[in-house]
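One structure, pasted below without further comment.
In this view, the complex is presented without one of its protein chains, the others remaining in place.
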Amino acid sequence: MGRYIARRLLIAIPTVIGVFLAVYFIIRLIPGDPAAIMLGAKATDEQIEMFRRQQGLDEPLSVQLGIALRNFMTGDLGVSIVSKRPVMALILERLPRTVELALWGIGLASVTGVILGVTAAVFRGRWPDYLITGASTLGMSLPSFYIALMLLTLFAVQLRWIPVIAVEGPGVSRFKTLFAPVLTMVIGNSALTLRTTRSSILEIMRENFIKTARAKGLDEWAVLFRHALKDAAIPIITVIGYNLAGCFGGAIIIETVFSRPGIGLLLIDAVNARDYAVVQGTSAFISIALIAVNLLTDAVYGLVDPRIRVEAAGG
Amino acid sequence: MKNMPGDSAEDILTLRNVCKYYKDRKGSGHLLKAVDGVSFSVRRGETFGLVGESGCGKSTLSRVILQLEPVSGGSVAFEGRDFARIGRRELRAMRKEMQIVFQDPYDSIDPRMTLEQAVEEPMAIHRYDRSLRKTRIKKLFEDVGLPVNMLNRYPHQLSGGQRQRLCIARSLALSPKLLVCDEAVSALDVSIQAQILNLMCDLKEEHNLTYIFISHNLGVIKFISDRIAVMYFGKIVELASRNEIFTHYLHPYTCALLSAAPVLHPSMRRERMLLTGDVPNLYNPPAGCVFCDRCVYADSRCRSEAPVLRGYGEDRQAACHYAGELPLKVNWGGAPC
Partner (left out) sequence: MLNIFREYKMIAIGCFILSVILLTAVFAPALTSYGYEQVDLKNRNDAPSAAHLMGTDSFGRDVWTRVLYGARVSLTVSLTSVAVGLAIGAFWGLLCGFFKGKIDFAVGRVMDIFMSFPALLFSLLIGAALGPSILNMCLSVGIPLAPIFYRVTRGAALSVGEHAYIASAKSMGSGSFRTMFRHVLPNTAPQLFVVLSSSMGGAITAESALGYLGLGIPKPTPSWGMVINEGRQYIFDAPWVTGFGGLMVVLTILGFNLLGDGLRDYLDPKLKG
């Protein structure tokens, strides 16, 4: 098991470096002098000159890359031009809000998805099944910004129940700031979990060991929970991992709509303000978080499916 | 070594010490020896039968002969020209000379091609004249007994036997000299098998073909072959003419293989040589004779020293230390043909 995770980690390291390089070069592709871009339009020539020397921008590209990579490895993502603060500090300050949103959103979406999926599978071919699968098809077609906007209009404008800007304050509880963003994630992410749960349970229910369990007299519910759901776990975990990885992209949109100051909003604000140091740092950070989530999913696989453990130990 | 294959004019294909190893997928460094040191030559105009259990390396050998996969060692020479020493362009030209018919007729034709396109394809690759292609397609359809009005159908509309006829037509399109039939009739019903085998016998005369016929079915091999090689675990253990091998087999494995074949009539029931033990571990073969773990006659020499294929008179070779000395006895009752 340890070896299996170690191998995954080993594969992830070059990917992390590759991600950083990709972001670095894409930012470099932005036309114009990097120093002028990094400092923004208001910078004077002297400031630009000083910045060039500070950042080593007058060195050859390979040296610059080396410096950037070394800084990156030590967790130094540069300094924001707008707020003059280290990018890493900005990210860490905003991180809890995004994590909070992601965990609640994906957690509740997964629970909802699994419950609805099991319900649909149990009532297969009857009206609850059609209702649930129909709703999931619609749910999968709703872009998260659209869900978010509609919820914002409904709860903030029509009902005046939640704040327009999702920051805690007098009369605004944490629950109220979280409610609509989390609901957006639940609507957007439960559809896929639901479908996967339903189809894998239906598939497993056809298999022989389920027939055996039924034959030895277990009642339907015991068959469902003790056998079927356990074996449906792998595809469900895959989808939850996929959703968790996808929610970083989703957070960009959701946080923008609800003006919730997390990492996503940090990125969008930086893009709009042309604060490229922050764009570079945040992008790299988000991608690495995504790699970490994928690693985590792999590790959970190993815990759930003994076959993977054995294979890894053998190899 | 007087019985090593040579480049005599009557040999169309010569294999010298051909090996094909695969690396273990898990990267443990073990080698899977699918084909290990196979040497023989095929004479022009004969049908060379290759028989063995499934998994013994027959199909790998056929893929290596056709250069679908590179050899790991040794050489394959067609009409005296070593494949390893010719350029890519020459290899493509040489592919015209040797063709293959695969086991599964459902899998060996691209499902998106009409029958006409399937037969035309090899000629298109080798840039045959367009009008020549059309007349040739018709001729080939007649030769293999397919109605010409099927030209625009798709493979899924055919029966298994018809598909195999199509595969044969396709493989004859380039007028090859050598045809490798890899389990060509195994996937077919027994009655269809007979039809296809008869067709192949006829085509051989008509098109001056040489066959390498690979099968696990002794009956089929006996029916069609002139000479037969018995393969076990990547090695040729015995090679002889058809009559010799069915009466004077020298290798205990051949004996076991023959006795495993079903007989038609209860009165022909005979003593059988039953094998014990398992097929050797692919990644960790025995040090001596590959057959020693399952051979009732095996002794310490067999377990430590691998026997080589040696000649025993005209056209008889066997790879056993005690070939000719063992009391092998099976009444070969004959399979249905």
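The chains carry the letters A and B, assigned in the order they are written, with residues numbered from 1 in each.
We adopt the following convention: contacts are C-beta pairs under 8 Å (C-beta built on N, C-alpha and C of every residue); 3 or more make two chains touch, one makes a residue touch a chain.
All values derive from a computational prediction rather than experimental measurement.
Set against the missing chain, the residues A:Met50, A:Ile291 or A:Val304 yield one that touches it, A:Ile291. Residue in contact with the omitted chain (choice from A:Val87, A:Leu152 or A:Leu183): A:Leu152. Between the chain not shown and the residues A:Arg124, A:Lys176 or A:Arg214, the one that touches is A:Arg124.
Residue-wise, the contact with the chain that is not shown comes from B:Arg95, picked out of B:Lys58, B:Arg95, B:Lys177 or B:His216. Contact with the chain that does not appear here is found for just one residue of A:Leu202, A:Ile234 or A:Ala299, A:Leu202. The residue touching the chain not shown here, chosen from A:Pro31, A:Gly75, A:Pro170 or A:Gly217, is A:Pro31.
Residue-level contact of chain B with the missing chain is found at 63, 66, 68, 92-93, 95-96, 99-100, 102-104, 107-112, 121-122, 125-126, 167, 170, 174. With the whole complex as reference, residues 14-15, 18-19, 22-23, 26-27, 29-31, 124, 133, 137-138, 140-146, 149-150, 152-153, 157, 198-199, 202, 245-246, 248-250, 252-253, 256, 267-268, 271-272, 279, 283, 286-288, 290-291, 294 of chain A touch the missing chain.
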